[in-house]
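Here the complex is missing one protein chain, while the rest keep their positions.
We call the chains A, B and C, going by the order they appear; numbering starts again at 1 in every chain.
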Amino acid sequence: SSSSKILIKGGTVVNAHHQVVADVYIEDGIIVAVRPNIRQVDVDAVVLDAAGKFVMPGGIDPHTHLGFEFMGTKSVDDFSTGQAAALAGGTTMNIDFIIPIDGSLSAGYKAYEEKTKDSVMDYGFHVAVTKWDEDVSREMDIMVKEKGINSFKFFMAHKGVLMLDDEQLLEGIKKCKSLGALAMVHAENGDAVVEGQKRMIELGITGPEGHDLSRPALLEAEATGRAIRLASFVNTPLYVVHVMSSDAMEEIAKARQSGQKVVGEVLVSGLVLNNSGLWDPDFTIAAKYVMSPPIRAAGHDKALQAALSTGVLQLVGTDHCGFNSTQKAFGIDDFRKIPNGLNGIEERMHLVWHTMVESGQMSPTDYVRATSTECAKIFNIYPRKGAILAGSDADLIILNPNSSFKITAKSHHTKSDTNAFEGMTGKGKVEVTIAGGRIVWANGELRAVPGSGKFIKMPPFGYLFRGIDKADANYLSASRAPVKRFTSSA
Amino acid sequence: SSSSKILIKGGTVVNAHHQVVADVYIEDGIIVAVRPNIRQVDVDAVVLDAAGKFVMPGGIDPHTHLGFEFMGTKSVDDFSTGQAAALAGGTTMNIDFIIPIDGSLSAGYKAYEEKTKDSVMDYGFHVAVTKWDEDVSREMDIMVKEKGINSFKFFMAHKGVLMLDDEQLLEGIKKCKSLGALAMVHAENGDAVVEGQKRMIELGITGPEGHDLSRPALLEAEATGRAIRLASFVNTPLYVVHVMSSDAMEEIAKARQSGQKVVGEVLVSGLVLNNSGLWDPDFTIAAKYVMSPPIRAAGHDKALQAALSTGVLQLVGTDHCGFNSTQKAFGIDDFRKIPNGLNGIEERMHLVWHTMVESGQMSPTDYVRATSTECAKIFNIYPRKGAILAGSDADLIILNPNSSFKITAKSHHTKSDTNAFEGMTGKGKVEVTIAGGRIVWANGELRAVPGSGKFIKMPPFGYLFRGIDKADANYLSASRAPVKRFTSSA
Amino acid sequence: SSSSKILIKGGTVVNAHHQVVADVYIEDGIIVAVRPNIRQVDVDAVVLDAAGKFVMPGGIDPHTHLGFEFMGTKSVDDFSTGQAAALAGGTTMNIDFIIPIDGSLSAGYKAYEEKTKDSVMDYGFHVAVTKWDEDVSREMDIMVKEKGINSFKFFMAHKGVLMLDDEQLLEGIKKCKSLGALAMVHAENGDAVVEGQKRMIELGITGPEGHDLSRPALLEAEATGRAIRLASFVNTPLYVVHVMSSDAMEEIAKARQSGQKVVGEVLVSGLVLNNSGLWDPDFTIAAKYVMSPPIRAAGHDKALQAALSTGVLQLVGTDHCGFNSTQKAFGIDDFRKIPNGLNGIEERMHLVWHTMVESGQMSPTDYVRATSTECAKIFNIYPRKGAILAGSDADLIILNPNSSFKITAKSHHTKSDTNAFEGMTGKGKVEVTIAGGRIVWANGELRAVPGSGKFIKMPPFGYLFRGIDKADANYLSASRAPVKRFTSSA
Partner (left out) sequence: SSSSKILIKGGTVVNAHHQVVADVYIEDGIIVAVRPNIRQVDVDAVVLDAAGKFVMPGGIDPHTHLGFEFMGTKSVDDFSTGQAAALAGGTTMNIDFIIPIDGSLSAGYKAYEEKTKDSVMDYGFHVAVTKWDEDVSREMDIMVKEKGINSFKFFMAHKGVLMLDDEQLLEGIKKCKSLGALAMVHAENGDAVVEGQKRMIELGITGPEGHDLSRPALLEAEATGRAIRLASFVNTPLYVVHVMSSDAMEEIAKARQSGQKVVGEVLVSGLVLNNSGLWDPDFTIAAKYVMSPPIRAAGHDKALQAALSTGVLQLVGTDHCGFNSTQKAFGIDDFRKIPNGLNGIEERMHLVWHTMVESGQMSPTDYVRATSTECAKIFNIYPRKGAILAGSDADLIILNPNSSFKITAKSHHTKSDTNAFEGMTGKGKVEVTIAGGRIVWANGELRAVPGSGKFIKMPPFGYLFRGIDKADANYLSASRAPVKRFTSSA
């Protein structure tokens, strides 16, 4: 078909490790060649002119919740609609979180397999671990060895629903290490959050601002620091999802400075929003900003941008989990009942470009690293994903740095009736998205193909695991233990 | 009697706030006058010449365990012998920890009342809280309102025996705040300690070095940071007992920099020892250093000294809890069974003087602050204790900066058959100790009087609580909550 | 006379080390007694009822510029009028900076002696060192040994006028150490400031906002860190005047954590203002905020408050240096010509009480420490000053915590036609000021007596110098140098 051969001419091809003006030739979903002056051999090939534009790997969103059943309702975007929106925004792969059913990973896996039937782009899975016993431990084996999973997420909050205590968390982290799977944490002190929520209700603070006040940044910093120390104690890499505060970021920075392998994921909401919206007198507006950890006061955004720009934080996700106003209204009398989550899968690539590259804080290569490549590397699917190299999957975008974008619920492709980034504008527009070798977004038109998205298996022992065995052995031999002993009388 | 009137002539009288050459006159256990040139009116008065020497408040040890039943045995020094040793070392008051019996504070209180029958110097109590329920909460009221207790200690380690989880800890801290009592924590991550211990045993590391390796400084730093954040969340002062690592100290420093009221207690063992002893091939020697948190690697000692010198850490205790070699030998095949604890109540004043004042790191006034005054202030018994002022209790010492001391189990007054500071020497010798107006130590002779020690009631709402109500009110009014709301349609 | 005997009844007497309800009896300018229930013996004694009020040491302002000739003009308050304003605000002593004349300290000293003829309260001097040669070095000897000076200030900014380079600064710091005098620094990178100013002018930014933009906080942090390291290298205490940024504060905190003796002085302007005023469209308003280092962006104020509350910063000054609008207008076309300085000597005690004590961040004892006692101790005039003790000078205030104050140029006592704190209100009013045993402020009436103020000699080797010789000796002996050597062939 016409979509099977594409020649992109004259763009600046940006990989995380290098940018260069070159042509890109695609055939049957694979990038075949990247070099200057590729001649068009096949007349059927679609030719795209990218002169003056950036040709970059399609975005990979490491953190989404499509079709997520949570807090008594279900996020509005399923894999089909959410991914379609992603494509319109330049993202060509997402990694979603499988939530166990009654603690069962397998049951959760099955349910998520079902959800992805109509996928319109490639995807992978993390698996959440929400209780701990021998069965769960065995299922983790299965997930890694049979199902293409290489990361597990542990909740340090959402007490009584998803949260593990430290003993369980430690067991989970150890198991991850043994499997070569990456341990991920949602880092907030769940006990204190419950206490904070009670306090707000007692004070008569029942609106969305109570959400913010009940779980301040110090509770995120605490749990982040705790997870980091536990991972250090086990000596295995750690991935901290949704770093929302400079306080948590500083814990990561400190650990990295001391040589620990900690990955920090920032969200687009954390980068470009602040908590003022939660004080909006209109509940509909205020409620749309409710997510956990909360979007923080102004200042945290700048600090997170700075940390991202120099690699203290590594990548940008969205925690995309849209709800409609009617769903958000479940919590009109009690912020604890407002479904947590907001959109971003469609907006991420634009907002990161504008905020980080247009502002001069990052280069295009940095941008590719933070929005795509680093994610592919961490989850061990590079260079199939996250690169524009011969042999890579043909997931890529053409971004025009001189075009503008505007975000509004009226025109967005996600299904929610509001948009957390309503009214934001900026420079740098994704004009073309190619996923799986097909042009799925061009001229403002979406051509997503239900069922075309593939599950991408992610093998264990990714790059973060290199050297761990040697480090363990070195530690032990340096410990000069056990000591040979005698016993004198005192 | 001859002991009821004492005139100390010509010494440098050191209070935490000022030092001056002056005479001190004592009558019936009370300091009556502090000024130059006090004339001797009563011929019965004992006159002590202190020219060229320092006259200072007797030491107050904020952290002791006399007659402590722990790990299946009992610490060798009871109140009588332990306090006698204290007097010989210039300490005239200790604050011990009441350990509940089956979780009951009252039962624990009663048992400790019994233990103190033969006290030879004044003492006070902290009360440990080792489980959480309504009864415990009610007993805390009684302790504060009726029993003269103003501090409670929570264990974040010693899992299954003493440890509370975060929910319980939070409840305890809240209760403390409401009572004006100081929350204290033993800060180590107890879950991880258990894991670390198992790991050592599995590796065949069963000796005292396994104690160190199983609970590294990062687990102390973690729990310290966690307790600090929880106390901040509740907005109440926190007292961290036995800060043993620079990592934990840095958590305290960071909190204090941001305006939080956190008190850090360092131990004399933390100041002057390092972990090398735990690797000694002689089990008897290695075992005597086993305490928790462990004495850390060289470098931590210097960092703790520095922090103490500038008030980043506030006071010095001992965690005095002596065991004999035969008791330590319970753990000859498993370090987990070595009773935790070492001596210090007799050595503290000398070692702190030598390490901090003789080294030039602290002045005599700083020394008095760190060994006596700050403790008296924190536990709200200043200026009755911790000061040489007219009206204060006559607990004081005469220290000769030009005399030397040497520490050895042969000559010490505590009952253990070893001494953790064996062989240490230094300058600055406590030549006279006066407790309750009596000369109890002079010319190397101890004249302790069993039963002469009094229980010192410590009233709640000490100085650390000043302003907390105002800060709470300001926080709330600054939060601009609750917001008055309407709801638009999306 | 009626003023020679005063009995203050029933107040809460606050010293830095203790607060207690007591009476205070004063005779001939000296505090004679502090104890409960002093009976009025002399019928001539004025009796003041202080029930429900705080009786505290009069404020000592460590940093003023009265009658200062600077930038081609002279600050509007001389010693007489500036000190009168101080008394109306509860400050009973100031320490001013002698500025050398053509680099000569003696000439400067003489000029300042003249300026103080009509002093209405006690005062002391720091001496600035604005060039370096053998003469200056010799004059420093004279200042310390004959003139009652124990501190010298070095400028790291004001290039070409006051600034020293690092070599000179090092010489100055070394000389200070040898004299037992405290080295003080104005810490900004003067070279970079000049560069920043040029840049602003080139950009057409000539207004007061250019003052802020030309010398950002990082230049203050840089110089603060540099001075700290140089003082550490010499091993002598350092006093950093006017810490205006959290960045500079963090340098101090870091040094103190590592055991270095660094004192940080915060200004009342730094505590309660932010830089928004410099953007005011009215030049008259904007210009009044011009001082160096600049008042920083919001956020720095809170950070400085927090650091002050826990003793990371030690005391509060004003840098009082008022100019009239007509003087400020010298720089209407060029912010570099706006005389630097603003008021505060009258407002400090009220604003610190309101901001720190009323907010719950500090206790009254902390307040006394930060506004009076610590200054007296640092400059070695405690307990003559900075304390309400028998024998201390009768400089004290009665503050009513339930009264309110309002600041406005209309009613203030300083001579400037504007007030940097215009319109500010708060709780906690100084109702009575007693200086030198005389009631100089009561019922809103000022009774300052020209010529009654005395110069207070400040002896060298204050408390910060204790232990330095021992530390030096220890350092050397620990260095294991010189090494005895032989030389092999390679």
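Methods note: a residue touches a chain if its C-beta (ideal position, glycine included) is under 8 Å from a C-beta of that chain, and two chains touch if they have at least 3 such contacts.
Not measured: the values here are computed from a predicted model.
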Taking the complete complex into account, which shown chains does the hidden chain touch? A, C
With respect to the chain omitted from the figure, which of A:137, A:260 or A:324 is a touching residue? A:260
May I ask which residue of C:90, C:108 or C:216 touches the chain that does not appear here? C:216
Identified contact with the non-displayed chain, of A:73, A:137 or A:365: A:365
Touching the hidden chain in the full complex, which residues of subunit C are there? Just list them. 165-167, 170, 174, 189, 191-192, 194-196, 203-210, 213, 216, 218-219, 221-222, 225-226, 229-230, 232-233, 279-286, 324-325, 329, 332, 409, 417-418, 476, 479-490
Those residues of subunit A that touch the unshown chain are 15-18, 249-250, 253, 256-261, 303, 305-307, 309-312, 357-365, 382-383, 463, 466-474
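Assume only the chains that are shown with their structure count from here on.
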Work through the pairs of chains, note which ones touch, and then classify the graph as line, ring, star, complete or other. line
Rounded to a whole Å, what is the gap between the Cα centroids of subunit A and subunit B? 48
Between subunit A and subunit C, centroid-to-centroid distance (C-alpha), Å: 52
Using the touch rule from the top of the page, what residues of subunit A touch 2 or more other chains? none
